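Of the protein chains in this complex, all but one are displayed in their positions.
Here the chain labels run A and B in written order, and each chain numbers its own residues starting at 1.
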Amino acid sequence: MLGTALENVRATTPLVHCITNYVTVNDCANALLACGGSPIMADDENDAPAITQICGGLVLNIGTLNARTVATMHKAGKVAGELGHTIVLDPVGAGASAMRTETAAALIDELPITVVRGNMSEIKALTGAAAATRGVDANPDDAVTDENLAEVAAIVRELAAKLGCVVAVTGAIDLVATADRALAVRNGRPIMGKITGTGCMLDTIIAAYVATNPEHALEATAAAIAGWGLAGEVAEGRMGELDGNASFRTYLIDAAYNMTADQLMNGAQIEEL
Amino acid sequence: MLGTALENVRATTPLVHCITNYVTVNDCANALLACGGSPIMADDENDAPAITQICGGLVLNIGTLNARTVATMHKAGKVAGELGHTIVLDPVGAGASAMRTETAAALIDELPITVVRGNMSEIKALTGAAAATRGVDANPDDAVTDENLAEVAAIVRELAAKLGCVVAVTGAIDLVATADRALAVRNGRPIMGKITGTGCMLDTIIAAYVATNPEHALEATAAAIAGWGLAGEVAEGRMGELDGNASFRTYLIDAAYNMTADQLMNGAQIEEL
Partner (left out) sequence: MLGTALENVRATTPLVHCITNYVTVNDCANALLACGGSPIMADDENDAPAITQICGGLVLNIGTLNARTVATMHKAGKVAGELGHTIVLDPVGAGASAMRTETAAALIDELPITVVRGNMSEIKALTGAAAATRGVDANPDDAVTDENLAEVAAIVRELAAKLGCVVAVTGAIDLVATADRALAVRNGRPIMGKITGTGCMLDTIIAAYVATNPEHALEATAAAIAGWGLAGEVAEGRMGELDGNASFRTYLIDAAYNMTADQLMNGAQIEEL
């Protein structure tokens, strides 16, 4: 499944419509291209529905949300839902402001989201738990560890059941769950948190994987996450003495670009919980 | 002309006002700086006219258009037109949505555009041909090849005549035409399509070249395109085994930065059709 998932992306070049933040949007486009997809950005309410129609996936990322683009997210999401497209929601900063928490909740309520991806603090905020996010990063108290893995997996599965979609939590250990199953992914490196946008880039990659492997949304999401973590491992391994987070960013996207199906199959560390 | 065109840019550091998309805007700024120009971005309707006044060129790129910035494009374009400034229009995604097609048409109708640059699908959409764009990329059916070169050149010249400006179509073979003449440019590499924004960056470079060589808009546009393609060739030649599209992006702008007049004159592959 893992290698096939990647090969399906590369073979079909899925178009992914991204309504995302202006901080990381360029990296999102290049990361998606690296994986074999093709990005389109459109956020005007009169433009986005038409653009969504010609795509296979839609990413809704509220990282720099505003009233205008939130309205567009709803409009585009409605069209994508009617067409059965993959919709990935990234509730950036849910729990950090009422507007973010409420916007994420409203999008979930009204749209047939396929995958929600966030850090543990954002995901907790979606469950209604009193959140203490640290801005757009997870609160250290919310770290997923071997000790709390079973407990956290139960929370994530419960949320997936409630939302009727795949829920992905990324962090030191990544968790991907539906109501029935939970997978842990143990790829990636801490330095991925030292650049902006590793999560946002992953959103677009997940959209491409799931759009081209729609019958296997859980596994395709896990494959995308494992592949991205693996790219982070390759990128860190390439760093020289003078390299820092900026070179790491370049190497990360490069590694995604050069990723092969074999490399993904051999390197992915995914376990069923 | 070729080397002189570049030298004129470097000697005068033309200011280029860019009302462009937020996906590739950072690369646009750095690519323009690499070529010897200086970027300014301003998209508020009360700010843009004043900024346009102090510049020599204006780029209108509808990649992430919205109602507010389209209105600003018209206002800034009017000022630029009255002052005789170079105006480059990039109809990103024309044909992919009604809003994009109509916005491009309205800008062309109302402003004295100097150069329109797009891929073949976008350019076809401007001719009123039934378009089948693939998002922001050209439809493979619209590829310019040696087989259809004469036919496509006729279409492009006809559009140039109708619009009264230079029309540039970029792809595997690039075409630049006025009503009377058509040039083919055979520089560049396919990997340029594996990063976002090579076209957007080129828009700003064309604006700088034409603004500083206003009597030779056709040749200056061809020189900018050839130089950019040549930078792509240098960048690809520099790629190592672990490099991917992200490193290519860096090398591309680096190559533009280091481009000399001699290098451009020796490497440019421009032919009159």
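Going forward, a contact is a pair of C-beta atoms (placed from the backbone, for glycine too) under 8 Å apart; a residue touches a chain by one contact, two chains touch by 3 or more.
This one's a predicted model, so the numbers in the text were calculated from it and none came from an experiment.
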item: Chain not shown: contacting residue from B:I40, B:L149 or B:L242; value: B:I40
item: Of A:H85, A:R100 or A:K124, the one touching the omitted chain in the full complex; value: A:R100
item: Touching residue (missing chain; options B:N8, B:N30, B:T86 or B:T178); value: B:N30
item: Interface residues of chain A (partner: the chain not displayed); value: 21-24, 26-27, 63-67, 93, 96-100, 134-137, 194-197, 242-247, 249-250
item: Residues from chain B at the interface with the omitted partner, ascending; value: 15, 22, 25-26, 29-30, 33-34, 38-44, 46-47, 50-51, 54-55, 68, 234, 238, 249-258
